[in-house]
Structure formats: C-alpha cells, structure tokens
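What follows is a single structure, written as structure tokens, with notes after it.
Here's a slice of the assembly, chains where they normally sit.
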C-alpha cells in the first residue's frame, strides 16, 4: 500500500482522538504505570466476583486450571500482539496452529525423529507459515486480512492432507506430554505449559520493549510511511514480525498437541478471533502503534477466567456466551473510561 | 425447555443434598445433543439428581472439551458423564477423576480407557452400515451414490462415513460411491454441496447424509435442484427429517436413541454413586425408520422433533 | 568528475540539478528545472502553491524519481535511489508534511533506524535519551526527549523534525516550509540554527512563503513558476517585491483592509468565563456582526483551544456561550454547524481534509445537506458546478475537481479546506491559521474573501500567528497568553509591540518571568494532536 514513492502524506485514515498521554515527566510516568496497573482492575473485579460466588473457584487446582487453559490462546496472542502493533492482523493463527501440531506429529511419530528435533521442526514450520504471510503482505502488498485469510484456508486444508484427516497420536513419546502437563518444579503440581507461557511472555516483553525489533514494530504501526522514509526496511521488519508470529503459532501447535496427546487436524478455526480478542481487550489498538505484552496477557486471562468462572458457577451454557459478551463490553468500557479520565 | 429444570441455580457446592452429575458432551447446540440433554434432565428429575450439561461448539474443538472437563472436575461432582471427542486427550483428567474417586460414565462413543464404570453408546459404524444396506436395497444394488458427511475427523463422522463405505465396498459391487464431501453439519452448506454433486453427476441415484444437519442439507439441495427420483438416506431425526420421510422426499434414516442415552447415562451414574454393580457396556441401540414404521410407538419413542 | 561542465564562478556547486522534469497523471509538476546550491549558502526556493517546490525536493531526496534530468553533488553525478541512500550521501530533508511516528518519543523519533544499541539487537534506551538530550541542548531546543510525539504541539513536532534532520551529519539540508507552524521567536531560533549549520562544506535549501524570512536567512533565491525555472536572484541585491513578481507573474493588489471598527454593531456571540480542564481560564469576549476579530498569541496560548471549545470539539468545564442573545449549548461541531458556526482547523491533514477523497467531495462536505441534496439524494451536478466555481475563485491548482486531495500541493490543500467553509453559509466563521502554507498571491485572495464576508455581515474569528496579517485584517484583536485573555486591542491602537507585550504577559505570575517565554511555553495535553502526528 505505501511504497516510498507514494508521496509524503503522514496521517493515515485519521484515527479517532482517544487516549491522551497525560502530563508526562516523572509524575506522568508514575501515573501511566498506575494506569497500566489499573488495567488489571477489570480482571481483579471479575476474579473477586467469582471467588465470592463459588467456593470451588479459588482453589489451587482451579487457579492452575485457569492458567493452564490460557496457555494456547495466550501463546497465539503474544505473537499476534506484534503483528497487530504493526497495524496488521493474522487470521491464520488457529488453523496454522493445527497444521503445526500435525507437522509435529509427522516429525515425531511418522518420521520418528527425536523429540527435540521434531518440536523444533514444528516451531520452525510455524515460522515458515509466518514468513510466507510476511512475504505476501510486505512484498506482494496483499492486505494482511486477505493474505492471512488465504493462509488460514490453506493451512486448514494442508492439515487434513498431511494427516490424512486423522489425528496423530503421540502415545509412544511420553516425553511429549511432559512439555505441557509435566511438572518441572519438583514437588509442586504446576504444569510446565504455564511456565512456558510465562517465559514466552517475558521474552516477548523484552523483544517488544528492549530490542530494535520492538522499536520498529511500534514505528511501523505508528507511521509506516515515515518509518520507511527514515531509511528502515519496512519490508524486512514486517516479514520478521510475521515470521515471529509464525514461531509462536508453531509453539502453540506443540503446546496444544502436547496437552491433548494428539495432533487434531481439524481444530483451530475460531482460535484466531479469540487470540485477537485477547490482544484487543488488552488495550492494543487494531490501528497499530500501541500495545503491550502485559495487556495481552491480561486480556487472555480475562477471557479464560470468565469462561472458567461461568462454568464453575454452573451457569446454563446458552447464557454463558450472553454474559461473556456483556462482561467483555463492560470491562473494555470501564478501561476506556479510566483512560479518558486520566 | 432447556435452561430450566434440574440444573437449577444452586451454583455453589458440589455437595448439597442432591447428588450432582456433571455431564460433558461432544456438543451442545445440535438437536441430537439437546435430546440427550433432555433425556438426562428428565431422568435426573425422576431420580432426584442435579446435573449440568455442557459441550463445545464443534466436534473438532477437543481442547475446549478438555477444559470443560477440567472445570467440571473442579466442581467436585458425585459422578461425571463424558462423551469424548478424543478419548486419549482426556486420559490424564480421567485419571484425576479416578484418584478423586469420582465415577465416570462414558456415553455416545467409547473411551479408550478402563476408567469409565460403564459406557452407554451406539455402534456408529454398524448404524452406518445399516444405512448403506438400506440405500443399496433402495437402488436395487446399482447406481451412483454420494455422501455428505458432517465431519472428517471426529469419531462419529469417521464411523458413519467408514461404516457406510465399507459396507458398500463389501456388499454392493454394482454401486459406485463418490468421494465423501464434508459440510460441517451446516444445512445451507450441505445443501450447496448437494447441488454441486448433482450438477457434476447428473446420473446420481442416491445421497446419504451422516447427521441431522447434513441430511436436511441433502433434502434441501435435492429439492432446490428440482431433480426427481434421488434416494435420500439420512441419520438422526428432527422434525425436518421426519416430515421429509412422511412426504416421501427422504427414503428413510437411521436414528439412535438420544433421549434413551441421556436416561441411561443418569441411571448408570446414580448406580455408580451408590456403588452398585453394572455391565461394562450398555448398548443404546439404533433403528432404521422410514414411512412404514415411523408411527410405530417403539420408533416414535426414540425420535425427537 | 566533470568540472568543466559546471559553470560556476565559485567553483563546483555543492548541489546541482539540471533539466529536471517530473509528471504525475494529469499534472506536469516540473519541466526542465535547474538549480544550483553553492557551498556555504542558504538558497531560498519560492513559487506559488503547486509550483513544484516540494516535488523538486522529493526528487532530490529519492522519494520520487525524475522523468528527465540529472543531479550532481560536488560535481559528481548523483543517483538517488531512496531516502536512506540520500541520507547516507549527506542530504537531509525536512518535509512539508511531518514524517514522525506519533506513538514514539522524541528521542526515539530522532534516532529511528540509528538507535544506540548494546550488542546488535538490544536497545540502549539510556544512551538514546542521553544522545537526544545532547543534540537538543546543542541545538538549544526545548524538548523533552522522553515525551511521546503525539502529545506535542505542532510547533514542537516541527522542532523534532528539525532536530532529526540535523542529527544526521548532513551536508545538504533541505527545509520545506519549516516555519509554517512556528511563531516569530521560534523562527528566529531556527534561523540561528541554520546560520550555525552553514559551513564551507555545507549548504541549505529553504522553502517558504514568508518573504521576510527569505530576506533574513537566504543568500540567493531561486524562483519556480508552474513547474518551470524562472530565475535566481541575489537576496542582498533584490527586493522581495521583485521576487514576488517573478513568482506570480501577475499583479497582486494587496490593499484589502477592513473598514474601521464599528462599535455600534450588534453583538452576535458572547463568550463568558470559558474554562477547560486543560488550559483555558475565564475566557470572555464578544463577537460583533460583520466583524473580523483577530486572535493573537504565542504558540500554545490557547487560541485553538478557544475555537475548539466554542464549536464543541472539546469538553468545556465552565462558561456560557450566548448567540444572538440566547444562551446555547453546543456539544459538538454538528451542533455548532446547526447554529451556523463553522470552524476551519489549523491542521488541515488531520482535521480538515479527506485525503483519499477528491477535491469535489472535500469542498462539498460541509454543505452536503443544505446545498447538495434533496430528500437525502445527492445533487451531483450542482455540487460539481459549485466545486468548480470554488476551484477557480480560490485559484486552486488541480487538474480537475476529481483529483484526490492528497495529490495536491500543501497550499492548494489549504485552499480546499477554506473553500469548504466558504460554501457553507455560516454566520460565524472561525478560521484557525487560514493562510498557513499559502502563497503571497493566494493570501491576498483570501484576505479579499474575508473582507467580503465581513461586509456581507458575517462574523469572523481569525486566529493567526502572523502578526502582520492579524494587524492588517482585524477590526479588533484579542491577545491570549497561557489560556487567558491578556489584552483586547482596537485596530488603531494595535501595533506589533503592543500585541507582543500582551502575548508574553504571564497572567498569574510575576512579570519578570515573561522574558523566559518564547520557546519554552508550558505544555498541557490537548486532544488535538493526541493521536497521529499531523502536519502544520
């Protein structure tokens, strides 16, 4: 869309004037910290409500279960946070994850490669998917929505083709399960997958805030044209960002198949909306330029806490979605009010 | 008649006076599962039990089901009813249930494990074979037949496809079976697929739909194409299929006994809670129904509208 | 190197363009233009709106490629393939439109692509801020390196651009209307910077429509007209009148002046005690029928905020607005329009134009309902006819009314925005920096129009940072400082000095501090530029 020769127009379609970075300086910095902390507020309120409403909610087992159920969406959401900050979108998350899970099965079960190699292969395969997305978007200039929608369809088909439409079971590689459900911390019943998500979140945070990759991610989303005019290869960095998101897709594929003990070729559709929702609930703007890893994790947690809590409270299933929708609305609205006030 | 009944609002404890049975099914929104739910609720009311009934949005959503099972366990139920989308995926959770001394009743399809106290299920493959047999009879053993299947990876989809295909291969040399097409159980999509099949194969003689949505889609597709004389064989029941059979658009269908499955499930669960002995397998059976027997009481009893 | 080819008394010019042509669909922006920039000089580049100045500079910095023609740097043939390469060759440009990342901080913007790192991949944020601070201090700008650019005023954003351009070790500095958003003090500071930049191995090209600035800073001035080279003159040996006549090639009647003040005229708009959370304190004034009320003040004095508050674009904390004797509550600009109040924003890119739409759609936008539709259906023919009228009345240079707005030159875009408000029949028009980026000839045109409107009985608030303009056009002048009205002058008593006196008055502190004002104005958040960086 924006070739360097396209003129020098700065502001794109004029984003609505929301968010005002308040009086900055020290107090400002402090306040904005506080504000980010306040973003927890919705999460904490929801959490508290459930804890009061049901004695089964605030148990060690259930809290672990909530965290565990956040892992896959969380992993996908981390990668796509980068994509969304550049102003892009990735719809191939869900079915791409299924394809990576299948590839993991192909490597480990069908081809009998060592566990580590197979896992690495699946993750790199995810990177390849992301790379293809990146090339389509950055070089061929296909709008991200279309490019990744096409990839979503392709991955969905390929997962079935490669697996011959049947799940691949990891029965003979017990180590594979351990990736997700094992307990690395001795003596404590705490699933590895949650630790992995935590590590991935920290790495993502470092990448986004402390490296040039992160800087250019924000920069591209903020003003792609200007970034390009500043001599930065927007193409290259976009490809890197989508590839990175692809690596996260690969990891999500490994994590979900390790959790289930099998690679399910037909899953995945629908995960993309959930992952994007987590990112956006976490305050990242689809218009690009703004967002944070902390926000994304909070967003993912809000979704899984709500799902869990409503189930724990035995709310009839047809009402669960109604309530889920309303609570998301209220949570985001409250968050926006808070931001507007300050 | 769904959000009422035994689920109730006594949200909190797993204890209470009524025994609580958490049922995690393969689906929720589809009529088949609603019928199972209905059976379970009726039986629970009769036996004085409290149940919850949940299922993922699609039969591909294994992870969501596993999460539901996890959450069900957290509620410390007296028993669990479980229809596994992928039985291996749930193995650790079943183990957990066992350690917590929560009996598990499998339903709909078996679970690859000896943990369940009993399994109330139908043999989908045999049922599909029965459908194939009737199709072959209807066509006099020759002609072109197509399948519109609801899913290519779920157990029920695979069994109902393979049962049909295998029977045809073994017993009907005169029948050509086209590659199966998958419509996700969506009526409109299945109807469009059916029309494509008819357009591509003007000589098509029969079409089989592997669940309610697929079967209705086939009926709609055939109707919309305006093509006469195509024999349609379906699966499950529901008002639209029953009507189609009555008016002759559809030759007949296989039905399981979903209400019965729900009832059996709760009966078995109550027995397990009380520690009574019971058989490892409860066959809930399937039936072929067509114009001739649709009004018979024993058939009418297993059909849901 | 082919020295013989370069005819210059002082030897090889620093930068040379020869026979440059460039066409866009429907527009021949440049034809056979040449230009010499010598060492150690500031070359002014002037021409009417759409003359091709920005295009020439974009060719030089590799954003466009020329259809024909060559460039030489120090006599060596120059092949500019892109902005990055231009930078590496020592050509640094400040574009007419901002090229900033609004979500990044000042320091991050300045050093984008050249961040100090620890290792290859990790950012050294402290080093970055230190380097930015160093640069800012060296350039004597008043910027906080850790602030996000979105929260800065347009003027400050301009300074970030300047700092960024100077942070490269540039040999050739190109500035495309760098002062359009700056006030006098800031302009003086910028000129200071340019003088310090000027060395025997460097040179600068300076594009501006402000003749006094050209006189003050340039050594020579090259004039373009309609994409063609007209001539180059020595600044010291010519008058600006001469330059203007070269530039416009026609007569400019520059004596439009409003009639004298008419105290007896009825008051149309009464603003009392207007305050906002962010800045405004107790702003009260009257606007009379048929009056041009000038608003003067330094950048950030709060003039824009007054305008936005009146039309309901920003939340008002307290205060009343009385229109034709009746109290009104205006909650948003649509309400304002219903009360026949129009606001022309100072930031055309962000708040004025539909960049992706054509000129026709832009001009018609405000009047769609009243003029160009019946029962909700568009009256396309009428609309096109009126748009065409506006285009010729304001001399908007465009191949047709179907040209996309973003393809117009900066000044012509501004005219489009003005045309939009002239079409809509408002009783009160608030013009915020209406002549920003507009050439001398067109300015006269706009002044004439403003006068006409006033004579028709319309009331006009004109916010401007160009004192001469305010002094010449206003019946009365309101002077603001730090969110308050500090002075109210009649046309007769107003002089540059008196206005500046009130403009630098600190309303609530001791007057001694007033001296420090200028660049260092106090900043408070403002919804206006909170989002993406606009343009001046």
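As written, the chain order gives the labels A, B and C, with residue 1 at the start of each chain.
Keep this in mind: a contact is a pair of C-beta atoms (placed from the backbone, for glycine too) under 8 Å apart; a residue touches a chain by one contact, two chains touch by 3 or more.
On a predicted model such as this, the values are computed, not experimentally measured, just so you know.
Expressed with the labels used for the displayed chains, the entire complex holds A x2, B x1, C x1.
The criterion applied here is as follows: only the chains that are shown with their structure count from here on.
Centre-to-centre spacing of subunit A and subunit C amounts to 42 Å, using the average Cα coordinate of each chain.
Rounded to whole angstrom units, the spacing between the C-alpha centres of subunit B and subunit C is 70. One inter-chain figure worth recording: subunit A and subunit B are separated by 34 Å, centre to centre, where each centre is the mean of the chain's CA atoms. Shown for subunit C are the residues in touch with two or more other chains, of which there are none. Considering their complex, residues 53-57, 59, 61-62, 65, 68-69, 72, 160, 165-167, 169, 171, 177, 181, 256, 259-262, 264-267, 269-270, 307-308, 311-319 of subunit A touch subunit B. Listing the residues of subunit B that touch subunit A in their complex gives 2-3, 7, 11-14, 28, 52-55, 57-58, 60-63, 66-68, 70-72, 74-76, 86, 88-89, 91-92, 151-154, 158. Across the complex, subunit A meets subunit C through its residues 4-5, 7-25, 210-215, 218-219, 221-223, 225-232, 289-290.
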